[in-house]
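A single protein chain has been omitted from the complex, and every remaining protein chain is retained in its original position.
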Amino acid sequence: MATHISRRRVLQLGGLALGSGVLAACGGSGTGSGKAATIRVAYDGNAERTKQVGLALEKIQSKLDGVRIQSEFGGDNAFFTKVRTQIASGDGPDIFLANTIDLGNYVKSNAALDLSKYLPDTIKTGDWDQQLLKGAQVDGKQYSIGTGVNSFCLLYDKPAFDKAGVTKLDPAWTWGDFAGIAAEVSKANARKPYGTSDAGRDLQTFQVYIRGNGAELFTPDGAIGFTEEHVAEFWNLWKRLRDTGAAVPAEVTAAADFNNNNLVKRKAAMNFDFSNRILSNQTLAGRPLGSTTYPQGDRPGAYIRPSRVWAVYGRSKNPEKAAQVLDGLVNDPDAAMLIRTQLGVPNNPKNLAAVEAAATSDQAREFTHLKLVEQHQTPLANVVFPAGGGDVSGAFQTYADKVAFGKLSVSEAARALMADATKALKG
Amino acid sequence: MPTAVASEPDTQVPARPVPAPPARRRTADGRWGGVFLAPWLLGLVLLTLGPMAASLYFSFTDFGLLGSPHWVGGKNYAELLTDDPTYLQSIKVTLVYVGLSVPLKLAIALLVAMVLNTKLRGLSFYRAVFYLPSLLGASVAVAIMWRQLFTGDGVVNRFLAVLGIDAPSWVSNPDYSIYTLVALAAWQFGTPMLIFLAGLQQIPRTLLEAASVDGAGTVSRFFRVTLPLLTPILFFNLVMQVIGSFQAFSQAYVVGDGQGGPAESTLVYSLYLYKAAFVEFKMGYASAIAWVFLLGIAALTAVNFLFSRYWVFYDDEH
Partner (left out) sequence: MTTNTDRGAFRIGKHVVLLAGVVLMLYPVAWMLSSSLKPAGDIFTTSSLIPRSWDLSNYATG
């Protein structure tokens, strides 16, 4: 008897609790008047960058009406997985940080919104160099906005070069010149350091290499644009450099990583890097570093590119407000002074001038280097990789490593890469 | 609650079994049992069986996490077995890893257990120390530290240099990186060692004394008395270690720098699965890899059990 009553009572109370909970939820969020729209912004970076972007977002929120910004950030690999999983479950962040390598995947599955209708009024790009917008487009549509600009930068060890008597590098130097200099520097320094680190495994260096002779990584309709011969030529160049001791051996390359690279570790006197990393490299190197362009072929292969891109989620519930926040991220002067060049050199000309004026001497090198590259570049129409392009990069690295360790011959590896790359782009 | 219980006075006849309670009470008990079981059952269905069924479904689709899944039938499985050299490489790496680390681990565990099984002063201390590494388990921190120890200019090589040995850079050389992982596994022999120790302590003294009275030397005693009596323990350890080492992931991930080592030399099976799922975002393909994994390990374990009748001696037989 007693048990029956108390059980019913419990169920009654439970029902009441549930009901009032539902009512509360209904009354709460939503698009009722007077309620701010929540815009979720997801971004990755090291501790310094995520802090500064967070502060910039707070600034932007204070200048916008009816917008509440919710920051979501994390470290690298886990971050991308998280964003993709959220998108897969239909709950993607309104704005997310992507890059030119994976944007193609998002566009293909409608996870990135075409922002063309928000330009130039909501996202005020009127006074930008219009070429900068092209870098973040896919198929001519504005599927993202660049966060800022960077380009290819070769850093070299000045003292080691002085020892070899190489005091100045011609920005229009060729790959042949590069190979010669690497050999000289390596000999003059008795391989401590070696002439150059090994860039044979890097797809983007390969891209600059083939563009120097007129080829492209991908065709405009998303297929492979290079041939097996291109790959073999490139890998043979690096094999020669390794075998003659001008470049570091395979084991040394395997022991280094992106941040702790062989130039910083004093194993190599040259490293193929990017302009926005001049400062960090110089800080870690402990000796003066020089910077110049990548070598070229018949023409320069480098191009100015968006360092990263901001995309708006294809199924965002508040695309208009998201566009406003995005405008703040790329145009707001206070936000620009907070983020500085951590997401590339600002696109907005006024912000560019302000950040450059406030730069320290090492930071300023980033700006001067970009001006140098502008004189020695071949602009690229389709910067964003097609969907599946990221997998090509992974396969390129794996096969290059196998060649470096003598597991495969150059021709076998090149053939296997072409097969893998074609498969990756088909899917 | 029904109060009447139909019972028979069974106190005078102890052999007569107590009859089951009547139907009404049984259902009431059953219902309460069901209520208490419900949370666990819900968890089993939602968190284990449900995702397993979903993954089985995905393995027949081309789900890429961003788009929607399209049925492709057995294409993923066919591709795995015929058109994926990296997959075959990962199987090879895993077989080498299991084939080297399990016997090594068990041999060391047995050896140390035998030494500890003597009347030893400080037994508890030694036992604790030898067990400590396996407590640290498959943790990422340990793997990171292990990688640092085995780099070209790491502590291990410096020590070997003192001995005059010019050692390769273990973690940067695809010919040697797998041995780093094997060493890490062998270092964590504590768990099977404890189990062996327990098993050894159960071997009756009298048997060994009788054997030595009959003239059996130490080696003979080991192979004729100790080892046969240990076979059930050995079998248990073998099965558990094989299953565990097939699933090794975090060690390979860290030591191999997230990619499966220089030139895929540490690309163990679960690492390849992870790459397919979370780097290349080919969820359908990864699900197929996972199901082949499950079937493979199940088959191997079944074979293990089948063969056990030929060498495992349970002393409650005949």
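Every chain is named by a letter (A and B) in the order it is written, and numbering of its residues begins at 1.
One rule holds for everything that comes next: contacts are C-beta pairs under 8 Å (C-beta built on N, C-alpha and C of every residue); 3 or more make two chains touch, one makes a residue touch a chain.
None of the values given here were measured: they were computed from a predicted structure.
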Next on the checklist: Under the definition given at the start, what are the shown partners of the omitted chain?
Outcome noted: B
Checklist entry - Which of B:31, B:119 or B:309 sits in contact with the chain that's absent? => result B:119
Checklist outcome for this item: Among B:212, B:231 or B:250, contact with the omitted chain is made only by B:212
Checklist entry - Out of B:146, B:278 or B:291, which touches the unshown chain? => result B:146
Item to check | Positions on chain B contacted by the hidden chain, ascending | outcome: 112, 115, 117-120, 122, 126, 129-130, 132-133, 136, 141-142, 145-146, 148-149, 151, 153, 155, 158, 187, 205, 208-209, 212, 218
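The definition used in the following text is that only the chains that are shown with their structure count from here on.
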Checklist entry - Using the average of all C-alpha atoms in each chain as its centre, how far is it in Å between chain A and chain B? => result 40
Next on the checklist: For a test of understanding, state which residues of chain A touch chain B in their complex under the given definition.
Outcome noted: 3, 77, 81, 84-85, 87-88, 105-106, 108-109, 111, 250-252, 254-255, 257, 391, 394, 397-398, 401-402, 404-405, 407, 416, 427
Next on the checklist: Going by the contact rule set out above, which residues of chain B touch chain A in the complex?
Outcome noted: 1, 62, 64-67, 85-86, 151-152, 168-169, 171-175, 257-259, 262-264, 278-282
